[in-house]
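Of the protein chains in this complex, one is absent; all others appear in place.
And now, chain A:
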Amino acid sequence: MPILSFILKRVIQAGFVLVAVTLFVSFAIRLTGDPAVMMLRESANVTPEDLARIREGLGLNRPFLVQYGDFIGGLLTGELGNSFFRGAIAPLISGALGATLLLALTSLAVSLLISVPLGIYAATHRGSFGDQLVRVLSLAGLSFPNFWLGIMLVLIFSVTLRWLPPSGFIGPQSLIMPAVTIGVILTSTNLRIVRTTMLDVLSSQFIMVARAKGLSQTAVIYKHALRNSSIALVTYLGLQFGSLMGGLVVVELVFNWPGMGTLAIEAIAQRDYPILQTVISILAVLIVAVNLLVDLTYMLLDPRIRLE
């Protein structure tokens, strides 16, 4: 069964990636500072014994590999343990992960809803005024830094018009500005991908053959051309997911969105190793899983991969 063997191979590869990522994160974070010192920064008369007691309490005096083993064991069993400063980690993560996924999927949906129809329009009306306009808009979208766009939206819709809440999560209306901010950035690149791959597919001979059969423009575009260009689009979306996660961290900060990015940045400020390790590891799992999903989608979309 070539498909099973393919999946098994990918899962094993993913395992190696995750071990490498978690090892590196756990190791690197311990080079950035001592949480015991951070905790006692405000107190007077700190003795080295005080510091040692705190380290022992946090389990930081044990060898690195033992600490790492505990952490991995916790990840695998779901026992995420306690953070240094904020109590149990599991509820913190589950809340933040939900918020981040909500934001990521909404922005992805926003971007696909805009970029697929506009990209197809631009490709089928190549060189027209509409095509030019689409290309200019996508270039403009690419040129905004996302935090700047976020701040501008806050200034217009929260400060001046007072339509939307400027930050935090108080209801569905809170989702609009962060999702649009990330969606616009994604749209600019997705639009280009859709347009280019559509143009490429439309110039293939099998499209002319489909037309020569007497198929309508709709059937040619939405059946033959879209299915073929979706292969390239899915590849791109998989690659994009990693940078989407990176972009989310900044945008979450701008809107004070209670997601993984905000959680991670707070944890860095406090040297809260357990939270940070867990957040980064879960994001890594997510990215690896998405890419595995992309590979499986390929098989669904492209018989040349499925049947080889």
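Quick note on the criterion: a residue touches a chain if its C-beta (ideal position, glycine included) is under 8 Å from a C-beta of that chain, and two chains touch if they have at least 3 such contacts; residues count from 1.
Operating definition for what follows: contacts and distances are computed from a predicted model.
J.: Select, from "RNA polymerase sigma factor, sigma-70 family", "Glutathione import ATP-binding protein GsiA", "Acyl-CoA dehydrogenase" or "Sporulation protein", the UniProt-recorded name of the complex's unshown chain.
T.: The record names the chain that does not appear here as "Glutathione import ATP-binding protein GsiA".
J.: Could you tell which one of A:Thr77, A:Ser143 or A:Gln205 touches the chain left off the display?
T.: Reading the full complex, the residue touching the unseen chain is A:Gln205.
J.: Tell me which stretches of chain A touch the chain missing from the display.
T.: Where chain A meets the chain not shown: residues 2, 5, 8-9, 204-206, 208-216, 219, 224, 227-228, 231, 301-304, 307.
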